[in-house]
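Excluded from the complex is one protein chain; the other protein chains are retained at their positions.
And then subunit A:
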Amino acid sequence: MSILVNKDTRVVFQGITGAFGSQHARACIEYGTKVVAGVTPGRGGQRFEDKVPIYDTVAQAVKAEGADVSCIFVPPPGAADAIAEAADAGCRLVICITEGVPVLDMVKIRRSLEGKATTLIGPNCPGVITPGECKIGIMPGHIHKKGHIGVVSRSGTLTYEAVGQLSALGIGQSTCVGIGGDPVAGMDFIDVLKLYNADPDTHGIILIGEIGGSAEQRAAAWIKENMKKPVAGFIAGRTAPPGKRMGHAGAIIAGGQGTAAEKIAALEDAGVLVSPSPAEMGVTLQKAMAAKA
């Protein structure tokens, strides 16, 4: 088992003919992901790389190919609309890779998804991978290894870093989820942690957070009350100066709030073993597993 995606997942790529979308659709297909359809309005009837059928709308792709998950590479002006289209077409999971979606667009999208069966991940995220089965997003597939550790993160490259360390130690991953760095987005840490907690195939978790906001503190409170499995953590931005935005729209220490120290304290209080350095995430997970064994 795994969470969110597996070998039976049927994916439609929205924006499959764009430079970015096509490059990553190709990499996902090479990895073995069942990319069953692409959507580019006005290019319905064509094929992507002579193989994957392209449709004008997501609804057509869902109906004809049984796609259940959408992966979005549509540029920011159309990204929110693309999410709404995928949800309306009945996709159970929508993964929006697009970076730079206006926050007020996301406020409306979140509201519109209430009461719907669709789960959103992102925007501004690397995507989701269940190693050996299904890769949806922009992460390098070859660094992953099939196994039993869940990795959930607000940062893309830092997720790769954690995965690389785990694989080098011979520790595989069940499913890795990049939830993205935007202030208003889809799944948050707690949503993903709940799935890991219920997944018999996930035996331990690495949670990677960063400065800004309070998602990590809320996750810590949830872990303290509910988590049955060992959790290792890392928070990026210990050395970030207040008031400076660090790349991600959400990564800023404001008024002395949202600091790494605050988040680390909350996680430690919840029993999470926090890695002192980003180079020791894998080893810290190992220690957390050993301590709970």
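In the analysis below, a contact is a pair of C-beta atoms (placed from the backbone, for glycine too) under 8 Å apart; a residue touches a chain by one contact, two chains touch by 3 or more; residues count from 1.
Here is the rule we go by: contacts and distances are computed from a predicted model.
This complex has a chain not shown, and the name its UniProt record holds, of "Iron-sulfur cluster assembly scaffold protein IscU/NifU-like", "Succinate--CoA ligase [ADP-forming] subunit beta", "Heme exporter protein B" or "Xanthine dehydrogenase molybdopterin binding subunit", is "Succinate--CoA ligase [ADP-forming] subunit beta". For the chain missing from the display, the contacting residue among A:I72, A:I95 or A:M139 is A:M139, taking the whole complex into account.
Among the residues A:R43, A:R110 or A:K224, only A:R110 touches the chain that is left out of the figure.
The missing chain, though absent from the display, is touched by one residue of A:Y160, A:F189 or A:W222; that residue is A:Y160. Against the chain not displayed here, subunit A makes contact via residues 20, 24, 76-77, 99-108, 110-111, 126, 138-140, 143, 153-161, 164, 181-184, 208, 210-214, 218, 234, 236-241, 243-252, 254-258, 260, 276-280.
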